[in-house]
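One chain of protein is taken out of this complex; the other chains stay put.
Per-chain residue numbering starts at 1, and chain names A, B and C are given in the order in which the chains are listed.
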Amino acid sequence: MSTSRLINGVEVASHFRDVNHQYSSNKEGIWLFMVTEILMFGGLFVGYIIFHSLYPEMFAEGASYLDWKMGFVNTLVLIFSSFTMALGIYYNQVGQPKRATWALAITVLCGAIFMVIKYFEYTHKFHMGIFPGRLINPEMMAEHGHPMQHANLGMYFGFYYCMSGLHGIHVLIGMGLITWVMIRNIKGEFNPKYYTPIEGVGIFWHIVDLIWIFLFPLLYLVG
Amino acid sequence: MAIWTLLMNKAMADTFMPAQGTEIAKSVDNLYAFLVVVSFISCAILIGGMIYFAMKYKRKSANDKTAYITHDTRLEVLWSVVPLIIFMVVFAWGWVIFHDMRSMPADALEIQVTGKQWAWTAEYKNGVKSVDIVVPVNRNVKIVLASEDVLHSFYVPSFRIKQDAIPGRYTNLWFNATKLGEFHVFCAEYCGTTHSGMITRLKVVSQEDFDKWLTSESEIGTLPIAERGRKYFQTRACASCHNVDNPAAKVGPSLYQLFGKDESVQEGGTVKVDENYIRESILDPQAKHVTGFPKPSPMPSFQGQLSESELAALIEYIKDLK
Amino acid sequence: MANNQSHHNDHGAHAEPHVTPLRTYLNVGAALFALTFLTIIAHVFKAHYLPLAPFIAFGIAAIKAFLVMAWFMHLKYDEPSNRVIFALGFFGLAVLFAFCVIDIFTRVAQGTVL
Partner (left out) sequence: MGHSSGKSYIYEEPGLKSWFTSLDHKRIAILYFVAVMFFFLVGGIMALLLRLELFAPNTSANVGQILKNGDAYNQVLTYHGAIMVFMVIIPGIPAILGNFFLPLQIGAKDVAFPRLNLMSWYVFMLGASLAVATFFASKIDTGWTFYTPYSIRTGSSVVMMVVAAFIMGMSSILTGLNFIVTVHRLRAPGMTMFRMPLFTWAIYSTAVLQVLATPVLGITLLLLMMERVFGVGIFDPKLGGDPVLFQHFFWFYSHPAVYIMILPAMGVISELITTYSKKTIFGYTAIALSSIGIAAVSFFVWGHHMFVSGQSELAGVLFSFITMLVGVPTAIKMFNWLATLYKGSITFSAPMLYALGFMFLFAIGGVTGIILAVTAVDVHFHDTYFVVAHFHYVMVGGTLMAIMGGFYHWFPKMFGKMYNELTAQLSWVFIFIGFNVTFFPQFILGAKGMPRRYFDYIPEYEQLNKISTVGSWLIGIGFLFGLYTIIRGLTSGAKAPPNPWGSKTLEWQTESPPTMHNFDHDPIVTAGPYEYK
């Protein structure tokens, strides 16, 4: 049964001995959760690499429809957001919650910019008839001057949409979580002794960044 | 030891295993016999020991003194290493036979076998298509497997061989039948409604009979049209869902004495079973559904898979079912 | 698992959070930006060293990932057990990858590779 008491101004659940005990337990839980994220995305990576080596030309054709400049900008945006996320934790650690709030706000904003760029990438492809899997539309592609050259091109875009889509969902979830800790931060719930939720959300956000760091060369560059 | 496994093998093959149709079946059974004996001994030690201890050290009073034994490294090493050695032996033994199973002989007679929900079709080099798989005795036969729809698995229990048929790719297996006779071919990979009915015969005949059979099959074009229809009815596995000699329904309606009747259909009204209705039902099974049968119909469409002359022969055959 | 076992009942000795100086974050951020530019430069000139291109692209990505993990995610200062846990994820992935590859690239239509 979980009740809690205050130790050094921090609420500590009764089954933990002290603040640090609670902190380190929570942190381990967060890391274990991150492991599941890595393994889930990993399945997609494994599939991608295998089919890439089975059908290199088809994957090259698919990658040629991707604009690396968009991916490049998005990489910078996401790296910057990771940086501001780290600052969000830092400013809480050193007791400057106002600055932390700003850092978190910028992080959410970067997430939004990332999604907007993704939106343009997606709609551009839809416009050209490039849909995932069997929905891909060769006639529309031909009309736009890009006749499809490999029969199973849909599979490349199956991977493309699944990977970037699942990543996009994580960005959205991350933005929601950051907004949540930002509001709690504005309410003054965090202090240098207690900021575990921000740190947890931060680790999640860095995972999102980490995955993109690999997705970018995988989808855009290694055609 | 060798003699003993041989004896075991014989005893087992007669009681617990299907007939041994190949040399590989015998070597598999040898290994299996060894495994059964070893398993039996280990179970006897474990279960026998358990029962013995349970009886001997049965609680006599609430204050029984028990021995305080925490561990014994020598014993524990013993029962780690001994099983490990046994495991390695059976692994290596299994590998040797497995390797043999997976190494396709170069001189084999090649037969293309295609799985389709829910029948196997064999196709020979000279173009003969057959539901029964007929092979000559004492000759290496290689089966090249393909599937038209979902996973199937080509399984001949008497030959101790099995291989999945995968759509979009060829897989293969080989055997050298040493026994004349008929053997079952099962589908061992779940494939839907009539998975359990996807059974065909594998006939092992003498080389002479095989050649005769192959020639007569290839002369099918000269047969009367309804006779040809009967052949196609078999090769297309229509019989796995439709009865032809009695009016009982299987998966689909019986075709016995069907021609010329009126059938009420779920789409409304009745339909007269004539040439065009049969044609439509073969090419587009979802067009009309006779009352009392599932909708959508589980029957696959044969659009583009039958030539006009094959279709005509089938219809002629169905007409003749009286 | 061995590493985790040494961790019982420590009263948070390792758990005291470490505060990374702002300077470090700036350096790491700058390095990540620089490496991203490097990726692009390498990509533009990849015609000159084509077979190596994927290795370079992923090599740079791996360095970036390391920077993010070590400093942004604080793994450098975290408890060793958490590092082991996170590494387990990548290890599991490597196993999945390795065996799938072993199967798919040793399939042959005829005979056997063994």
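FYI, contacts are C-beta pairs under 8 Å (C-beta built on N, C-alpha and C of every residue); 3 or more make two chains touch, one makes a residue touch a chain.
Keep in mind that this is a model prediction, so the values were computed, not measured.
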Using the touch definition given at the top, which of the shown chains does the missing chain touch?
A, B, C
Per the whole complex, from B:99, B:125 or B:272 the residue touching the absent chain is B:99
List the residues of chain A that touch the chain left out of this view.
1-2, 13-16, 21, 24-26, 28-29, 32-33, 35-44, 47, 50-51, 55, 58, 131-135, 151-152, 154-155, 158-159, 161-162, 166
Residues of chain B (touch criterion as defined above) contacting the omitted chain:
16-18, 27-28, 31-32, 35-36, 38-39, 42-43, 46-47, 49-50, 53-54, 57-60, 64-72, 75-76, 79-80, 83-84, 87-88, 90-91, 93-99, 101-102, 149-151, 153, 155, 157-158, 160-164, 166-169, 171, 184, 186-197, 199, 251, 294, 296, 298
For the chain that got dropped from the picture, name the residues of chain C it touches.
1, 4-5, 7-9, 81, 88-89, 92, 95-96, 99-100, 102-104, 106-108, 112-114
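As a convention for this text, only the chains that are shown with their structure count from here on.
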Rounded Å distance between chain A and chain B, as computed from the means of their C-alpha atoms:
48
Between chain A and chain C, what distance separates the C-alpha centroids? Give it in angstrom.
16
If I count partner chains per residue in chain C, which residues reach a count of at least 2?
none
Would you give the residues of chain A that are in contact with at least 2 other chains, written as numbers and ranges?
none
Taking the complex as given, what residues does chain C use to touch chain A?
11-12, 14-17, 19-20, 22, 25, 28-29, 32-33, 36, 39-40, 43, 46, 53-54, 57-58, 60-61, 64-65, 68-69, 71-74, 78-79, 81-82, 85-86, 88-90, 92-93, 96-97, 100-101, 104-105
Interface with chain C, chain A side, in the complex: residues 17-21, 23-24, 27-28, 31-32, 34-39, 42-43, 45-46, 49-50, 53-54, 68, 72, 75-76, 79-80, 82-83, 85-87, 90, 93-94, 199, 202-203, 206-207, 209-210, 213-214, 216-217, 221-222
